[in-house]
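A single protein chain has been omitted; all remaining protein chains appear in their positions.
Up next, chain A:
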Amino acid sequence: MASSTTGEKKILTLKGGDNEEFILEESLVLQSELLKNMVKEERVSSIPLPSIKSKTLVKIIEYLKKHAELTPSNKEEFKNFEKEFVNVVLEELLDITVAVNYLKINGLLEFCCQAVADRIKDKSVEAVRKIFRIESDFTPEEESEFRKETPEAFEGDLDDTTN
């Protein structure tokens, strides 16, 4: 049941993957299409998000707060915050991106994807596979053909997957 308070700010609890609880104003989570629908349709007051690490959730809530405070006068400050926001190791940035995609926070999703693209654009094919945790689904023949045709796409540091 949703809290029956009228006039007061509604409070919502989000539960991260490791059962850590985050209590915040309902108005904040409305920026997420997923949570908005849950709150509006099912009138819930506590939402478990087992697939999202608490560390990731902390970052996203931080963003939601900043974004809610965005006004024309602090636009510059918000831009700097955004820049700092994505300045984390690549794996963490991808965790955030996956969670944001799940929560459907559209503006932030675009921004995260842009940031990931910027970080991977010069990496080798192997590094990109590692980063996205995918494996080649080409036949060994196709694979060696690629390596022969575009050897430069396979050059680069294989361990260079965290920056």
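One rule holds in what follows: a residue touches a chain if its C-beta (ideal position, glycine included) is under 8 Å from a C-beta of that chain, and two chains touch if they have at least 3 such contacts; residues count from 1.
The rule we apply is simple: contacts and distances are computed from a predicted model.
S.K.: Select, from "Origin recognition complex subunit 2", "Transcription initiation factor TFIID subunit 6", "F-box domain-containing protein" or "Anaphase-promoting complex subunit 11", the UniProt-recorded name of the complex's unshown chain.
M.R.: Per the UniProt record, that chain is "F-box domain-containing protein".
S.K.: Mind pulling the chain A residues that touch the left-out chain?
M.R.: Residues 94, 97-98, 101, 109-110, 113-114, 116-118, 120-122, 125, 128-129, 131-138, 143, 146, 149-150, 152-153 of chain A touch the chain that is not shown.
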